[in-house]
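One protein chain is absent from this view; the other protein chains keep their places.
Letters A, B and C mark the chains in the order given here, with residues in each chain numbered from 1 onward.
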Amino acid sequence: MLTTAPAKYRRKRIDPLVVLVFFLLAGVTAMLGRTICIMPQQMPGLENEVARHLHNSGVASPVTAVLLNFRGYDTLLEVMVLFLAVLGVWSLTRATFVGYMGDVSPVQLAMVRLLAPFMFLVAAYLVWQGSHLAGGAFQGGAVLGGAGVLMLITDLPWLPMVPARPLRCGLALGPVVFLSVALGCLIWSGGFLVYPLQAAAFLLVLIEAACALSIGLTLAALFVGGRPYGELMEEQPYEGGSGQGDE
Amino acid sequence: MMSTNLLYSLTGLVLFALGLYALIVCSHLLRKILASNIMSSGVFLMLVSTAYRAGNGKIDPVPHAMVLTGIVVSVSATALALVLACRVQETSNVTLVREEYQHDTSGA
Amino acid sequence: MLIFDADAWIICPIVFPLAASIFFFLSRRTGPVAAPVAALATGVSIIILLRQLLLFGPRHYYIGGWQAPLGITLRFDGPAVLMLAMTGLTGIGITLYARGYFSFRIAAPKRVGRHERQERFFWPLWMMLWAAMNGLFLSSDIFNLYVTMELVSIAAVALAALSGKPASQIAAIRYLLVSFLGSLSYLLGVVFLYKTYGILDLDMLQDIAGAAPGTRVALALITIGLLLKTALFPMHFWLPPAHANALAPVSAILSGLVVKGSFYLLFRFWFEVFSGAISIGALNMLGILGAGAILWGALQAMRQQRLKLLVAYSTVSQLGYLFIAFPLASLEGNMKVWGAVIFMAMAHACAKSAMFMAAGTIYLHIGHDRINELVGIRAYLPVTALAYAIAGVNLMGLPPSGGFIAKWLLLSASFNSMQWWWGVVVMVGSLLASVYVYRVVCQLFIIPEGYTIKKQYPRSHLLEWPAFTLALISLLLGLFAPYPLHILTIGSSNVATIIPGGPP
Partner (left out) sequence: MSREGVLLICILLSSALPGIIIFGLREESTRLRTGLNLLGASLKLTLVVAMDIGIAQGRVFEVRLLLMPGVEIFLNGDPLSALFATLSSVLWFLTTLYAVGYLEESPNRSHFFGYFSLCVTVTIGIALAGNLITFLLFYEMLTLTTYPLIIHRGTEKALLAGRNYLVYTLAGGGLFLFGVVWLQSIAGALDFSSTGLPVDLLGKYHTELVLIFALLIIGVGVKAAIVPLHGWLPQAMVAPAPVSALLHAVAVVKAGAFGITRIVLDVFGIENVLRLQLLPSLTIAASLTIIYGSVRALQQDDLKRRLAFSTVSQISYIALGVGLADQSLALIGGLVHIVHQGLMKITLFFCAGNLAETLGIHRISQMNGVARRMPLTMAAFTVGALGMIGIPPTVGFVSKWYLGLGGLASGNWWVLAVLVVSTLLNAGYFLPIVTAAWFGKQAGPWPQDRKFGSLETNWMLLLPPLVTAFIIMAVGAVANARFSPLAWVRFIVREYGI
């Protein structure tokens, strides 16, 4: 893990370059701040547009409507970004968390055992409520991920127990469902991400649920910081990915 | 009189500038990553402050959605950066980004 | 075949590789087999788009059926389709090469696990990057562009670190930090724009954007962000180590495609969307930086001892030409400069990826890439050596290569706009390029007296021919110049408009 810089790298005296950077940045910031101040303070955004089309979106919450319907393409790519992060992290190294625990106080253990199921429930609630209030896949997923991380640091190593294939499927569930729905819409109603009006609500909840699950899993996987054992076919246990590179 | 939205905007700007300063000045990787996170927080604060400024009490949901997306993107980048930083420390025992390490002169 | 309307083809270049990426992640074994299929499918979809452009002209596609400003619009016009064609051509070449590359490496006896890891993750990452690149060229929404750019950067960083070498990882994290900084600067620009106009759609912004204070600040922030990502001198410091230490197919992707994405956006922002807010001084500034890039990159390339670093510095140099176009575009009829830029980008993409592929092939066969010890490569890798040489001809800008056309257009624009000094820079850059190209080609082509091939290497056609084909395409691109230039003009009124804001 990362350590703090050794003492010899700490700066003792003031570097003139740093002073220069400081004043330069201060100047630029002041300029930007001035621009913000002279900009029109009351400028309508897209709230009227959103309000006008909200009834066609299939959900009652404007933020969810923007996220999943009006700007659903953004969200699709965003889900891909998370997926990509897992890909990138897995490509770098093996998970280092496996096996390591250390002392866990019984209080923490008991607490987490109690808390985790509750957090799952909260996550599910958040996803469901996303269609009419604040909340949604990301909030739900974040809580789910939090629960997962809590369990991992409390000697409840559930992640290594998940076999490679189901884990992959779980991670890809959100992207797959989202992309399938988007393409399904293409065939059903003739446009990419054009939800059929009568099925919109259902499809959105479906996407949200799948994404929340994947996001939770993704966050936990990112926390572990590497691919699980068994992800590569010929990988030796504890190869560790270290050693001299050969290209 | 300074409106709320302006206050948030300026705070966000200052956060951005602080992060940028740290990103340039600090040489430790972890600090750099943290600095970039502070920068992104600053940008998100500015972005979300634009949601409430129509003057008619209505709230613009689009910045909310954008901030959500932005946070997710930032989380992903940060995760990758952290793991990469760990790898860098593991393989070459470097926590500082400095000139000497940028060229692998051996060629092998 | 399908019931959706023909316009929906526009999403195929994005969706195909995206789906392929997920698929390759889920199934561990199919990558090498299915990747060429996915690449071909993407290529075909791009060709269909091209045909539609020729038949129906530029189009908008409203995702989810929501028109701007509410929804996100995809747009394809001449320049976008040409850039797509660039990713398509180069992408197919790189995919085939990567197949040969990994199978060659896995056949090599050492470090089985590492090679499997590299191949395992290369395919999904590359497909994701490709999808994001295509999305970048098609998108017409400034926030969506931010997301696609991040997608590109994260995939590019992961790919850059894929080789597992310590040097490549350090380079990758620098790349990540720089690129993250660039994205944030861009996003801050977007915030300023949204604060000023409350709109995210590029076309709508183009209609209303004037020289308001917010616009200029936003444009400055966006420009700085994109310049960081494009690695314009003096912000190029992260590029050579990242490109040179990556796996060969990855270097080809990074140098050939990724830097073009952010450049393309920059050009579009300056000359389409915010043409009202640009000033001559800023244009000249970019031109000067471009000139600095050309000269500095070439001088650095001449000094390198390693082949891949040389090629990487030559990317820094070649990117400079793209920025020379900025001061020229302000006075000259825009069309010529657009042509130069697009040509430069396309020819450079093909040539540079061919060069990196050739360098990688050489590396695989002799185990190093020290330039002074490359003697005699031609004897057992004739096609690769020739590919390198042809790609070099392109960098030198000699006829009939695509690079020649680009330089011709730049030169003639510089004379027509009475700014002949940019022309001088272009010429000097070409001469310097010929020096560093020559250094390597001369080594590759020498067969000393009594030289014998020490051991019989296995031949891999997939290693040699994709590079050669791409190099040949870049060479012959010049002979077919009227077609791309014609497609460019279909671009929409944007391309043909003369830039305001400059002196008459």
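Basically, contacts are C-beta pairs under 8 Å (C-beta built on N, C-alpha and C of every residue); 3 or more make two chains touch, one makes a residue touch a chain.
Quick caveat: nothing in here was measured; it's all calculated off a predicted structure.
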Chains on display which the left-out chain touches in the complete complex: C
Among C:V191, C:M396 or C:L463, the residue in touch with the chain that has been omitted: C:M396
Chain C, residues in touch with the chain not shown (by the definition above): 339, 393, 396, 398-400, 404-405, 408-409, 411-412, 415-416, 420, 423-424, 427, 430-431, 434, 438, 442, 445-449, 478-479, 481-482, 485
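Definition applied: only the chains that are shown with their structure count from here on.
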Computed distance of Cα centres, chain C from chain B, in Å: 26
Computed distance of Cα centres, chain B from chain A, in Å: 16
Interface hub residues of chain C, defined as touching at least two other chains: 143, 147, 150, 154, 157-158, 161, 164-169, 194-195, 198
Shared interface positions of chain A, touching two or more other chains: 32, 36, 43-46, 50, 70-71, 74, 78, 81, 84-85, 88, 92, 241, 245
List of chain B residues in touch with chain A within their complex: 3, 5-6, 9-10, 13-14, 16-17, 20-21, 24-25, 27-30, 50-51, 53-55, 58-66, 68-69, 71-73, 75-77, 79-80, 82-87, 89-91, 95-96
Residues of chain C that touch chain A when the two form their complex: 2-5, 8, 11, 15, 18-19, 21-22, 25-26, 28-29, 61-66, 69-72, 110-114, 116-117, 120-121, 124-125, 128, 131-132, 135, 143-144, 147-148, 150-151, 154-155, 157-158, 161-169, 192, 194-199, 213-214, 217, 247, 363
Chain B to chain C touching residues, read off their complex: 9, 16, 20, 23, 29, 32-33, 36, 39-40, 43, 46-47, 50, 60, 62-63, 66, 69-70, 73, 76-77, 80-81, 84-85, 87-88, 91-92, 94, 97, 101-105, 107-108
